[in-house]
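Taking it in order: structure first as structure tokens, then the write-up.
Every protein chain except one is present and positioned as in the full complex.
Lettered A, B and C in written order, each chain numbered from 1.
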Amino acid sequence: MSEAGDLDPGLTALTYDDVRAFTEALAAPLSPEDQTVQSMPDVSPTKWHRAHTSWFFETFLLEPNLPRYRVFDESYRYLFNSYYEAVGPRHARVERGLLSRPGAAEIGAYRAHVDEAMRSLLSSSLAPEVCSLVELGLHHEQQHQELLLMDIKHVLSTNPLRPAYTDAAAREYAAAPLDWVGHEGGLVEIGAGAPGFAFDNERPRHRAWLEPFELADRLVTCGEWLAFIDDGGYERPELWLSDGWVAVSSGLVRSPLYWYDGPDWHEFTLRGSQAIDADAPVRHVTYYEADAYARWAGGRLPSEAEWEAVAGDDQLAARCTQLFGEVWQWTASDYAPYAGFAPAAGAVGEYNGKFMVSQHVLRGSCRLTPAGHARSTYRNFFPPSARWVMSGVRIAR
Amino acid sequence: MSEAGDLDPGLTALTYDDVRAFTEALAAPLSPEDQTVQSMPDVSPTKWHRAHTSWFFETFLLEPNLPRYRVFDESYRYLFNSYYEAVGPRHARVERGLLSRPGAAEIGAYRAHVDEAMRSLLSSSLAPEVCSLVELGLHHEQQHQELLLMDIKHVLSTNPLRPAYTDAAAREYAAAPLDWVGHEGGLVEIGAGAPGFAFDNERPRHRAWLEPFELADRLVTCGEWLAFIDDGGYERPELWLSDGWVAVSSGLVRSPLYWYDGPDWHEFTLRGSQAIDADAPVRHVTYYEADAYARWAGGRLPSEAEWEAVAGDDQLAARCTQLFGEVWQWTASDYAPYAGFAPAAGAVGEYNGKFMVSQHVLRGSCRLTPAGHARSTYRNFFPPSARWVMSGVRIAR
Amino acid sequence: MSEAGDLDPGLTALTYDDVRAFTEALAAPLSPEDQTVQSMPDVSPTKWHRAHTSWFFETFLLEPNLPRYRVFDESYRYLFNSYYEAVGPRHARVERGLLSRPGAAEIGAYRAHVDEAMRSLLSSSLAPEVCSLVELGLHHEQQHQELLLMDIKHVLSTNPLRPAYTDAAAREYAAAPLDWVGHEGGLVEIGAGAPGFAFDNERPRHRAWLEPFELADRLVTCGEWLAFIDDGGYERPELWLSDGWVAVSSGLVRSPLYWYDGPDWHEFTLRGSQAIDADAPVRHVTYYEADAYARWAGGRLPSEAEWEAVAGDDQLAARCTQLFGEVWQWTASDYAPYAGFAPAAGAVGEYNGKFMVSQHVLRGSCRLTPAGHARSTYRNFFPPSARWVMSGVRIAR
Partner (left out) sequence: MSEAGDLDPGLTALTYDDVRAFTEALAAPLSPEDQTVQSMPDVSPTKWHRAHTSWFFETFLLEPNLPRYRVFDESYRYLFNSYYEAVGPRHARVERGLLSRPGAAEIGAYRAHVDEAMRSLLSSSLAPEVCSLVELGLHHEQQHQELLLMDIKHVLSTNPLRPAYTDAAAREYAAAPLDWVGHEGGLVEIGAGAPGFAFDNERPRHRAWLEPFELADRLVTCGEWLAFIDDGGYERPELWLSDGWVAVSSGLVRSPLYWYDGPDWHEFTLRGSQAIDADAPVRHVTYYEADAYARWAGGRLPSEAEWEAVAGDDQLAARCTQLFGEVWQWTASDYAPYAGFAPAAGAVGEYNGKFMVSQHVLRGSCRLTPAGHARSTYRNFFPPSARWVMSGVRIAR
């Protein structure tokens, strides 16, 4: 989290309203039925996201800090706790889709109740650590904005009707030939050090040793992925990590998620079914696919330190495209604590640290990431088998 | 199905509107979110029931018989086929809860579309076999009315908020001491023979040999079940069939479904959480529990022929209470074809026959059964492990 | 069980040695490794069969009746109890294949120990109910002799080497055209009534009503089954019970177990891999397959009462072939207690009754059934999905 002194309550109140309103804007096109479905254990219903982000402010800000705050509904403490053991028992994640009540409208009322109280809190004089928690809550809500969209995409994809979330026009792409950005290696510093917000897992800034390497100046495209498929990429065990080959050889994974083959390859998107755009970055691939592709292409995945050493260097970053705003980029690095890492005090210390095993770090940001939420030190993380994430590939060598 | 000559199209049209309106009345208290959830594979969402019963009329009546009928939506053919292989592929049962679209309102429009076309069809001169199919469709919809309520009860039961479907007052019970109704045995006739509607599985009427027996004049009560629990009923393997003991000894089944223990035993009902009424019939028990209880009580479950030999005999039936309208009553009989059984011709021949294995017959009807849907030859059937059914126990000896 | 007065201890002693020696003769061709493997939960290792049958005599005969009998090993009480809850806890069925100890040789010593004590017991004057238990123990061991062979066949079948249990010559078949044996129906008596051994589930003899029917005079052959396959038998849902179609349409069941297709159909047998003999009875089919075949052939499966009404009538039986000694024949009857059934007193009352749900009765006997173990009232039973049983089909109409 940021240093306390950086926060201006007035600005935060403004931001607070913006962030909260944006969540509601994302949910607005979705019917009550849409907001209820959980299509697999990793996915949460839209109305759950809307409620849980409010629960965060109610639990960590309003209850401890706003005198005479009235909890909206005692049962929400249980229903909308995601994974905070210190806060008490909680509703099972895999059963979020069983809850028809509270309905979408009632959760709208919950959000309004929390927002009114938060505005009251934000208009008072706040201790620095409270300001930090507000800021954390807003970044937390932005994470869920992105998840909300990834999740509803999965929900809609399971419907044979292939419904569209939006009728916005598709982004247009024109991929240039791939070029390489070189780095001479040596001792570099990575992680968040300067003032400004960062999650605890981005700290402390620390040194890492790199051998010389090169990073691709753009993402792998769908056209390149089609070449990988056509070259038998999903049929050649020598390209695959053993765990990945199990899913591939059993037929469970034959292409990026949401791709389907007919007379031509198509892809399910938030705009419904679309023909594959060969110039667009490939997305919704597992770590195993990213790794196999990189091997096939004669490269490898970058480590997160390598990625950050380029993205965090203005001159090198200027020579790259698509570092942010397209797809989260798998790195070869497992999600581990930085040397000197210390989780935040209290229940919010569960935010990041306890997930530091059996996951891989993804860097950058994606098309669904809210404005202002990306930075070069950001460490996103998912298990190597995750596909519903908007994940893609940038290779190194 | 009934003999064709019995049908008066005018009466059927009247009934058609009544039956269809009743389904909508049952769904009316439920929000779009409520109507979307599938809480386990056996349960279907409310809006699916509303759509599937309409699909039945569209597929078996309107498409073959109403000239120029316009199908409401081609995709519904796939989405709302329950299990008719002859009609084509269908959406997987376990994934019914993944469908947020079509929404509850759109399914309302589907019902209106089908109803308008059906009224047009029913106003014309119909061949007897078409009349029979209309009648089958109405009885089919009545079955789903009962299932809709059993299913939404299960859906709501999975919600920690324990929401109520209705605020109607509870029925009041006063159980008399159990008495026995004797039958001398011999060659009896069971099954549907007379004119009037019956499902194909109730036919033909045929002879069966019975040894002398006695049937309890009322159902087993919750108070009696509490005595069974207190006597270690769920802890004594000698009372249980082996398959039942597996579920009991592993802790999965410790009381009727929806009962839960606190300071006192309570039960989740369509009216929310209620204290157990000792005089009310026990319900939501598996076949294994029914069988174990009967053994504990020194009796056994009746065969379906025994049950019908009493219920179908006016004099004997008059000496019994609760034959209908409380709970479906487990019998010792597996669900098998009657001697001479022949399924109906065409796709509706899949209605009953193909389920005749590994299920047990339940007789009577339950509190959720629509008026006019019960009869003494009716054969309901479920697997022995089913608990979400409103099932209960009447013992014999 | 038989009436007590029928037993001659001298004869029993003789039989005892014969039965016990036959088990060892069956196990003799099997290595210690062969005797250890459990290839699926339904299968038990050979050495477990050898031990469990001895445990039966030790537990039910020697401990209660032989003064100063020394239990061979206290731990065997736990290890070799199959399913008798009244005898105490037991080793989990699915883990029988995890036990490398006691080894095959040690179990041989256990058998010798029990046999010596049993000879001592049998040389004394025995109460009639003890004689009955000895007789039950011998019939129990004969059941396990058959199971031992069915189980080792499955064990060896999972080995890519396709090893043979025996090099005995194949039986030769020449199937005649199928003919029908008619029965006029009416009130018949079935079940064991006369003196002589029978399991409790065969009693009491009681009346049943039959409509007129015909029973095939021979079993369904492999050649007929090939015609069923060639006619799309495994691809036509209208032939199948719904539960059966699930296994068929998912590809799990495409032919009788142990058949495999290459240039020609072959079958794994106790003599290793063999070409299909078109005249031989088909075997290792599920109830679902038997039922589907019968429907395809324009018939149905007989009820167990129908089967016994023919097999128990000398004149009718004389017109049939293959009633015994080839394959157990699936009947349409679920495994339920006969009217008036009472399980035996004590722990051996668990022998049959507690399995009376969700299984179907098979009649006759099979090639693996020991001499003297078959009779027309015998009720074998297995779940409808069982295939490793040597099960076949005789149709009725």
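To be clear about the criterion, a residue touches a chain if its C-beta (ideal position, glycine included) is under 8 Å from a C-beta of that chain, and two chains touch if they have at least 3 such contacts.
Not measured: the values here are computed from a predicted model.
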Practice prompt. Could you tell me which of the visible chains the hidden chain touches?
Written response: A, C
Fill in: Contact with the hidden chain (one of A:Leu241, A:Ala275 or A:Ala371)
A:Leu241
Worksheet item: Thinking of the whole complex, not just what is shown, which of C:Pro64, C:Pro128, C:Pro163 or C:Gly182 touches the missing chain?
Response: C:Pro163
Worksheet entry | Per the touch definition above, residue among C:Asp18, C:Glu95 or C:Glu189 touching the missing chain | C:Glu95
Worksheet, complete the sentence: Where subunit C meets the chain that is not shown, the residues are 31-37, 39, 47, 75, 78-79, 91, 95, 97-104, 155-156, 158-161, 163
Worksheet, complete the sentence: The missing chain sits against subunit A at residues 83, 85-86, 187, 206-209, 211, 237-238, 240-245, 287-288, 291, 332-334, 336-337, 339-340, 349-350, 354-358, 384
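One rule holds for everything that comes next: only the chains that are shown with their structure count from here on.
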Worksheet, complete the sentence: The chain whose mean C-alpha position lies nearest the overall protein Cα centroid is chain B
Worksheet item: Which integer distance in Å separates the CA centroid of subunit A from that of subunit C?
Response: 59
Worksheet, complete the sentence: dist(centroid_CA(subunit A), centroid_CA(subunit B)) in Å evaluates to 46
Worksheet entry | subunit C residues counted as touching two or more neighbouring chains | none
